[in-house]
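So that we are looking at the same thing, I have put the structure below in structure tokens.
A single protein chain has been omitted from the complex, and every remaining protein chain is retained in its original position.
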Amino acid sequence: MEMWFLAIPAVTACLCLFVPSPAWKHRINALGGLLLPIAAMPLIAQVLREGPQVRWGGHLYVDALSALLLMIIVLVGFCAACFSLAYMERERQAGIIDTAKLGRYYLWMHLFLLTMLAAAMVNNLGLLWVAIEATTLVSALLVGFYGREASIEAAWKYILLCSVGIALALLGLILLYFAAMQSGLMTLNWSELLPAAGRFDPELVKLAFIFVVIGFGTKAGFAPMHNWMPDAYSQAPSPISALLSAVLINCALVGVFRFHVLVVRAVPGDFASHLLLGFGIFSMVIAVPFVLLQHDIKRLLAYSSVEHVGLIVAAVGIGSPLALFGATWHLFNHALTKAALFLIVGRLEQQYKTRKIARIRGALARTPWLGAALLAGILALAGAPPFGLFMSELTVVAAGLGAPKGWTGMALLAPLLLAFTGMVYHVGKMVLGMPSLKWQRSAAMVQATSGSPLEWIALLPLALVLMMGIMLPEVVREGLLQAAAVLGGAGR
Amino acid sequence: MTMELWTGALQAVLALVAAPLLQGWIKWLKAQMQGRHGPSIWQPYRDLFKYSRKGEVISGHTSWIFRAAPVGLLTTTVVAAMLLPSPLVAAALPAMSGAAIGELLLFVYLLAMGRFCLALAGLDAGSSFGGMGSSREMYVAALAEPALILAALVLMIDAGTTNLTAIGETVRQAGWDWWSASHLLAFLALAVLVVAETGRVPVDNPDTHLELTMIHEGMILEYSGPSLALIQLAVWMKQWLLLNVWLQVMVPFGQGWMFAGLFCLLLALVGVGLALVESFFAKVRIFRVPRMMGASLMLGVLALLARFVQ
């Protein structure tokens, strides 16, 4: 019974499309967003208590890793839905979108949530592929939502690059299926592949893994396949950017990680770990210059996503229990922080009518609350104490320093520090100082437009991250450890 | 040895007799497709008969080469025909089957020698059209030859011999398993070459005397009377031989009249194909011919690749 929470986004999506009044569209959307975490909690709790759950005749398989992903989806989904209420209402009043478009926005957003929920829970790796491709399709509509030149460009690049990538992932899947068939297993169900993985042909599995890493890696934003990310994140409506960066990345990452577990069992040696470590460190290194020289705040956040994904992947590549725990923890922290930041930046963008870092000046003086939130968010993202990201980064770097190859830790640390400087530099320019004279003259322009206090929901994930940095609750720690165990291959 | 000579002689006679019929068939089909009444199937025989009775005009600027060339051409072609095994002969004289000499490389270069004679003849008269025709002919030939060798190589490697009789035997034993991916590519490559070598659209237009386009007709422009008859007969024979080779490396013919019938049927069908191509495609510019030959070469390369990956 508890699986029926999957129906919530579907119903919400349809209702939002068909209800005529915009006010009710907003309300239904917020209600759907609120019900989702409530309805999903029992399942998550059950997984943590009783171990992996199998539902719907083996089609759904929820272990601790899926539960972690579910948690992120429902939490960020909730925040994004509530924030959309204020954000989209303001867009509607500004005349940027009309009522019909509002309905479509909610339709697609909730369908997007649904596809991500599916990606988190399906057992069959083939269906995982289908779900991830479906997320691409729905979110491409959302990326191109505004229909401007730049957003169409972003949507086109996004859907094309990700489709090509995901096609390569399908090639990997076919090869894996072939390997499974050769060892007498006619299935792609992860729960059945896992115990049998040791019998698969190593060469085939290797080849499959390369394609899967490239394919799902495109979706997760591994360099050098990350080009679509800054475009899509900067052009999508901000709540969608939050979903894309905080949730979607992780869905693709989990796809890679599930394969990784299989490959580690099938292929002796360090092949899979080294591949992930290489991609991870490369992504971090590539992201740094773009973070340092960025001029657009949302693109800045996108490149920071590339960097953090790199860190998570590298941590899984290191593979020690400490590193795996750091990876899951960092994944969770990063999702929450990035969601909060994109929402805050969305508000900022509406307030200042620009995304250019150079044109946002003295935010702390002009809009004290927003400026403070931005400052806190960026500091958290850069990895400053006492936020959770600081702790998880520390964990991963410590694991890296303890790895057989000692330079791994340094290779992780250097880009982190450089990105930190870049972030602090940018945020310093934005929030500190006094607004220019030119702005003071046109001060009327930035008067707060009407919105709902619900948009301060953006601070909720940030608060959670702060809490996790100060004191990690026992239940969260337990959940993360279990998820890390799944990453380490401790399935059934 | 006598056995082989007799077989060869029979094959050559068959080619001499049947080649004009094939030409007539293609011409008749083409006329039908273009909505014309067209000449009858037997017209090529009548043409040959007519030419042989006419007098001959020979330009005063020519040397002995001009007179020797048609004989040389026909001789090489007849010798080539003697090499090529024919299902029809095999069906008529089962005892002699497998007796054909069938050396593929020799066959190819005998035809090339005939082409050499014709090109010399084209140059000999010193007219501008003849020279142009000859140079174009050699241009096409130079492009076609590597492609031909490459495509034939794939088939020869699989048969383990350069002997057409032996290749035919391999094809027969393999049956339809002979049609692997690499062989398919080789067949396609050969098809392009057959079109080029027989001087048909889109490489050359056998029906025109338009100076801008002609290749073959340019070379033989100076000829008349019996010499022309010899040349025409040799050219038609070449067409017959090439189609023969193409079909034989491609289709697993067994022995007996049934397969001989099948062979004739396929030959007629290939004629339909050629007529269709001539009716529906325009002749390409001479400078685009390398592209066609390049395509054929690429098909040959792919065929070789596919052969070695398996």
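Note that the chains take the letters A and B in the order they are written out, and that residue 1 is the start of every chain.
The rule we apply is simple: contacts are C-beta pairs under 8 Å (C-beta built on N, C-alpha and C of every residue); 3 or more make two chains touch, one makes a residue touch a chain.
Just so we're on the same page, contacts and distances are computed from a predicted model.
Within the choices "3-isopropylmalate dehydratase small subunit", "Aspartyl/glutamyl-tRNA(Asn/Gln) amidotransferase subunit B", "Hydrogenase-4 component E" or "Imidazole glycerol phosphate synthase subunit HisF", the name that UniProt assigns to the complex's undisplayed chain is "Hydrogenase-4 component E". Of the candidate positions A:Gly126, A:Gly402 or A:Gly489, contact with the hidden chain is made by A:Gly126.
When the full complex is taken into account, the listed residue touching the unshown chain is A:Leu141, out of A:Leu60, A:Leu117 or A:Leu141. Check A:Ile152, A:Ala196 or A:Ala372 against the missing chain and you find that the one touching it is A:Ile152. Residues 124, 126-127, 129-130, 133-134, 136-137, 140-141, 144, 147-150, 152-157, 159-160, 163-164, 167-168, 170-171, 173-174, 177-178, 181, 186-188, 201, 203-204, 207, 230-231, 234-235, 290, 293-296, 299 of chain A touch the missing chain (whole complex, contact as defined above).
Listed by residue number, the positions of chain B touching the unshown chain are 177, 179-181, 184-185, 188, 291, 294-295, 298-299, 301-302, 305-306, 308-310.
Simple rule for what comes next: only the chains that are shown with their structure count from here on.
Each chain gets a centre from the mean of its Cα atoms; for chain A and chain B, those two points are 67 Å apart.
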